[in-house]
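Following: one structure in structure tokens, then a few remarks.
Only one protein chain is missing from this complex, and each of the others stays in its spot.
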Amino acid sequence: MNTSRTEAFSDGVFAIAATLLVLELKIPHVEAGELLGALLEQWPSYATYAVSFLTIGIIWVNHHTIMDRVRRVDRPLLFINLVFLMLVAAIPFPTALLADYLNEGHDDRLAAAIYGGTMWAMGLAICAIWAYVVRGGLLHEGVDRDLARRSLRILQWVSQPTR
Amino acid sequence: MNTSRTEAFSDGVFAIAATLLVLELKIPHVEAGELLGALLEQWPSYATYAVSFLTIGIIWVNHHTIMDRVRRVDRPLLFINLVFLMLVAAIPFPTALLADYLNEGHDDRLAAAIYGGTMWAMGLAICAIWAYVVRGGLLHEGVDRDLARRSLRILQWVSQPTR
Amino acid sequence: MNTSRTEAFSDGVFAIAATLLVLELKIPHVEAGELLGALLEQWPSYATYAVSFLTIGIIWVNHHTIMDRVRRVDRPLLFINLVFLMLVAAIPFPTALLADYLNEGHDDRLAAAIYGGTMWAMGLAICAIWAYVVRGGLLHEGVDRDLARRSLRILQWVSQPTR
Partner (left out) sequence: MNTSRTEAFSDGVFAIAATLLVLELKIPHVEAGELLGALLEQWPSYATYAVSFLTIGIIWVNHHTIMDRVRRVDRPLLFINLVFLMLVAAIPFPTALLADYLNEGHDDRLAAAIYGGTMWAMGLAICAIWAYVVRGGLLHEGVDRDLARRSLRILQWVSQPTR
């Protein structure tokens, strides 16, 4: 299987997940003259919308940077990529959770931890894609294998919890 | 009609159906300190999200495996494929149904039967696509026709209810 | 402007409009043992889901049949196509309206008239695309112009209200 199909499907999930974020922006229904205040009070929704949209965008760029170096896609890689996309597609949920509980003023640390945890899991999944590609010999001919292997050692060192 | 259009449209439906699943994850609105419990109580939503997302992903891989062996798409195949996509696009509904009634603690067997039934119908539809492609002579030159015909006989034997 | 961009954007709108239809299927929240009845009572939702999904699918096929005969896309054609897509993207609204009022048991004729009217307007828009392509000289070299012009006269005759 070549990479173009996988990229098209992944791009679809990235674009949809990013655009669905707008559904979490709720219209406040208030009395005359109170709309501006109600909209300003919703600032956490706008902030988390922007952060999540840009995060998905940056991860989309990184995903392409990896996929451009991949020669072919095998079944395990398809599966790791699916798990990664499952986390990307889930982003609207922790985003809305964080926005709502920043607004409510309680349990916001838990919401932020869940938001951060999803982002961390997504980062871990994209590292797993890269590690599988490098170790499984799925890299393009032109890619420097030594450099690729060294990048894995750096990832390992960075993610050591005892550092 | 060549296959690339059909694949692009199908890929769109797969990606959107998978990403829409996130809309079934609801934000619980609770008192201070009760968020973690409320989120953990929703475990059936996360479980069904993951199962449905991965199922759509695996069916997407199978759909491509078939389409890679198809030379051209005729009108009946387009129609069978549409019915198949109609079932794929419907998956968020039985997924939410199963999650909600696992949570409620009653009628969960009925919800599970409907969920399983949708998956079974989707499997049947993808078998119908394959059977039509093999019998209708729409296979690529390079594909082993004997093997393809034998695969149909296995499908028939597997789906016999009296076994 | 060549047709591939226009087709990709149109395909996106078709696939999303078809897949969004599932959001109109609502989960009934009932007492133990009443789920099956509640689900069966919703039959208009399933029927309109299937009809709308297949209609969008068939119109997608027709749209491609036209676009395959188009040499290049100019600004007026882009605009007519946008108006057409605006109607395609609106289909989930009359679909949900018809399902809801078939269920309620009143005002269902009005809902059916609005549903039919949307489909009719969509049909009119795709005829307008074809008429513009034929008259504006945007057809591919290989297409039989006489046949194309005659097809327009048939469309005109079919849509005469006094017939």
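Of note:
A, B and C are the chain letters, set down in written order, and residue numbers restart from 1 in every chain.
In this section, contacts are C-beta pairs under 8 Å (C-beta built on N, C-alpha and C of every residue); 3 or more make two chains touch, one makes a residue touch a chain.
Since we're looking at a predicted model, the values are computed, not measured.
For the omitted chain, the shown partners it touches in the full complex are A, C.
Screening C:A17, C:V70 or C:V134 for touch with the missing chain picks out C:A17. Within the set A:A18, A:L102 or A:V133, the residue that contacts the chain not displayed is A:A18.
Interface residues of chain C with the unshown chain, by the touch rule above, are 1, 5, 8-9, 12-13, 16-17, 20, 23, 75, 78-79, 82-83, 85-86, 89-93, 96-97, 100-101, 104, 106-107, 110-111, 114. Taking the whole complex into account, chain A touches the unshown chain at residues 7-8, 11-12, 14-16, 18-23, 25, 27, 29-36, 39, 49-50, 53-54, 57-58, 60-61, 64.
Criterion: only the chains that are shown with their structure count from here on.
Counting steps between touching chains, the shortest path from chain B to chain C takes 1.
These two copies of the sequence, chain A and chain C, are related by a rotation of 180 degrees on CA atoms, to the nearest 5. Shared numbers divided by all numbers used gives the overlap of an interface; between chain A and chain B this overlap falls below half, so the copies present different residues.
With each centre defined as the average position of its C-alpha atoms, the distance from chain A to chain B rounds to 24 Å. Chain A and chain C have CA centres that are 34 Å apart.
Across the assembly, chain B contributes residues 8, 12, 16, 20, 23 that each touch 2 or more other chains.
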